[in-house]
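Just one protein chain is left out here, and the rest sit where they should.
A, B and C label the chains in the order they appear, each numbered from 1.
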């Protein structure tokens, strides 16, 4: 694979792809000269073929679900059905203006309304808002709703959100965004929340707790009922981070576990694409207590037709989270996926995701790898710790990750959760075959054996990628964030 | 790039991608058991993700216009506009049944009618039929029309088609398909048809001549007027192989050169995709003499509406060439392209294609490469002969071709036309930039220099492709044409 | 200009290198008498936005009628993945895989395609496609004539159950080489095996059997195959490849099996698209492979002994053998083969079988619903996934009435099969719902009532 220059390097002054713009420059009458730009923006000037070739080549430099097994823990990298893409991109859906009247949107709104109903079903909640644009915004919505609830009751002393140490970084960051203090509580040796520490942490300042179950440690929090009682008992509410819903789909409901509000990453459990970083959708669902505070707009029925419910109908709402209604196109993809699965398909998602994770876990244990929680069932993911191998050979989790790339596998999540040293958080998902898992096990064993024979060789990885290991320290110390018209000054 | 197994190797008995078929097997009542298949066909059993991943990976093993410069002579590998693809694949066009009534096809037929008119314009002919499905079928149509014309006049003694030695293989093969004998005539030292030999070859048995101008030698046949007079004088007709029309678009017309019938490869000049081997479209145009014999159907007007003209309206037609009306979807792509170009754009096609070819030719000559016809202008393509280098170093045109692959370029056409030894037929097309041509020149020079320094290293090429040089002799001697359930027995 | 990357500076610099004063000067070998100033009739170029709006309007203008026409092209569901993959630039914009090392994607795919088609038809080898079903049939006949060294006859026997357009195209292509098609008659919609006796001993290179026949009926393929082989003919099976998931493969007809199979590949993931591009498939016994027209891919080894794929047996082809090639075909229907291969992979044998079975069941429902109406009857059976209905009045006005109501009611047989009277060929694929069928029946009922 030859390296591909930056698009600006293909640029030549005066080069055009002219079929994409009006044939002539329109008259600017009416625009005051003072408002006009004095010099044109430095965009590339390239032909259509150059654009197509450049971005086609760039795309080929990526690993993706469509090309590689991608067992990134906590990310649920499953197959993204192509039908969902095609149907969400029907011209009728793409062309609809967000402020278009409801009479020109009944077909679209019908999909959203049914999606809301299905999401109530999978969470056990009574209300849903589709508007959050990613998991973190769903978290924001959930915590803001908790805050609104306390405030509505005049209970203004609650300024702490409790977060377990295993939590995803978005949880504490969200609490801060909502103006809360974060209080971290530890995990016990078996991977459960330390309930004693929780008891000690709750009090009249407790606004709530943010939790995912199964946790990011890949295990199900068995004493969730007791935990909920502690928090509720202290006057706090429970927020469910639904990033791991794939593990329990059709097996258990956040509502009956005692949660008051939940967000779901549709781009994980409901298989909308990750798009190289987004967009996703982080829909939020709440029980009767918090439902009035859900963000707007929500799709409702008015005179037998679908209609947007806004602040007018929902005065206690925390309000809008986006200029319009959220990531509509992503919602349509999730809708298509859910309708294709149906009841049986959804339950099989969690079943086979868990089967794959437990199979991988048991076989890796059998091959001599250390598990973070060897006495536990895996949920849809589990953790291997490479502390022992690292101590023995100097080969780290990062080295394993890079060596996997050379063997045709994307790496699992590394160094998260932070509390497990040298960890790999491995989530195979239900759409991978047993053969693929077997090949992945072989690759890990192969790397481990090589580490023992020749650690330096593992540390040389990757060797087959478009670049070798990158200097992150240089990147942060000498930020080179935009094209300045020249190749990297230190490049060979 | 790791090798990708054959799809059958991903198969497991009982594996399914079940969203693509009815949920249950329908009742077969009414089908006699004797007609039913006794054992299921051995198709792969794979999941949707496996299919997507497999074919995505396979696609990445290809060179293509969208990824590489592809200067394949006589093939006109120019950029295929993505708009043409999208518009030809609008659901309304894709869903139309070929036997659907004309009232449900006026939009589609309007495009075809206008395409016919435009094609008359670019050839100077009076009639067009869009039905031939590739260049060779266009040739077939043209020669069959010549035959029909002679036969209609009762002139049944004409059993020879004349073909220059530089002609593409489809020309003589077509003549045979039409029941003609082929008489080959030589090319002179300057790349023109040897008119003396032609004079000697024509006679009362001459049905016609098949010619492309500029020829596949990359030069314009200057004495075409005299040539036409010789053939017409002998009672023969002139067939124009329009595979090289890109060279003269908007500069000269086959009709005024004296041709009676012409086919055009829309997949060359009018930029419909090659699709890894097809489909194309080989529309045929004729002057008034041959027009009645054009294949059907043809789009005409009837009572102010577009309608198919068939044998009923066109009794002298050579008939149908396909079950329906040809490669409609390809015709739509060419229509979109031609409308986007317009008059000015079409003339620039030939202008810039010729500019690129002459620039490349002059620079390669300057770099010490031997041209087949150094005293001539290049048309849209030209020939380098590596005879000298081959004699000097043993490095052949084939070796150059393989070494180009390693440098990120598709090879030019090699060993065609057959009369030029160790030749590269190079056609850059108008959609490549000067920088790309410069890089290509650098690559050729680099290979030539390496050949002189270290011929063996050139002969090792390619080294960066998914496979190294393949054993064609083994392929032909021990044909392995279908999957027999096992890896290649001799594979390492 | 659209699609041309040259800046003014590029052009000037390149002309300077060439030593020419202008681009026009580069055409100085074209005699002045032939040079034209341009193509003013082509008009001004449209922007992408303008042509998009035009094409959207035209596509919309054609409506989306409910289709009950089959007759050689079928409205099957095509999974989204098929064309999203097939139109990837690396497949879409590649040439014929002449440089094997840089075309392994296309080559391996064709090898897989050949394997699938050989498997479906029960024969040994397949080529990489013909233009469409009709030309594949013509090439099969040419191939049989070349291959049947025993008979050396220039006549091919076929039946009136063969698609009339296949017959028309083949007649034209065979006539050039002095080859003749002779037709067996029908009895009750099927080839009349009673007529065989009269032809025994007649000299034919091959017998071509379409299963199911154009009229939807199932032929006595075993009996016909065995008879033809006994006469020294080769046997050509003409089959809808989708239905081969359900029906016996030509390679297993009779006691020895057909020698060649061919047909229209459109049902395997190719959109109707007004008739093309589709693709023809062609498979045969190993012994006939050197008579096969078209491209063939083989698996071989590279210099390191690793497997790879390449075009092979090219000595049959026009670019090598020129006037003595097995065919003039060069560009074929590659991208359609790409789509069909992906389609077959997604569906698998079981998926294809279910689709085929559902088509049969839906057509049965349609026949039941329509023959319940006065003056409409089933012409004959057993049928597979299309059927002929007989009417008590001319079909054309009824079809016009249906069309006005947004229903394409079937294919009028009066031109091609006048002997059948007022006959209509109907088809309901797996994509037609029970509601669709009811809509057809309701509309037809009211038309029949009004015009009774």
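Heads up, the rule we're going with is that a contact is a pair of C-beta atoms (placed from the backbone, for glycine too) under 8 Å apart; a residue touches a chain by one contact, two chains touch by 3 or more.
The structure displayed is predicted, hence computed values, not measured ones.
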Among the chains presented, those that the missing one touches: A, B, C
Sole contact to the chain not displayed, among A:154, A:315 or A:479: A:479
Omitted-chain contact residue, chosen from A:328, A:372, A:420 or A:444: A:328
Where the missing chain touches subunit B, by residue: 12-15, 17-23, 46-50, 52, 56, 81-83, 85-87, 91
Touch list for subunit C against the chain that is not drawn: 47-49, 52-53, 77, 79-80, 84, 87-88, 430-431, 433
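Please note the rule applied: only the chains that are shown with their structure count from here on.
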Chain-chain pair with the highest tally of contacting C-beta pairs: B-C
Cα-centroid distance, subunit A relative to subunit B, in whole angstrom: 47
Subunit B and subunit C, separation of their C-alpha mean positions in angstrom: 20
In subunit C, residues with contacts to at least two other chains: 1-6, 10, 44-45, 47-48, 56, 79, 81, 89-90
Junction residues of subunit B - those touching two or more other chains: 15, 19, 48, 52, 56, 60, 65-68, 79, 81, 83, 340, 431-433
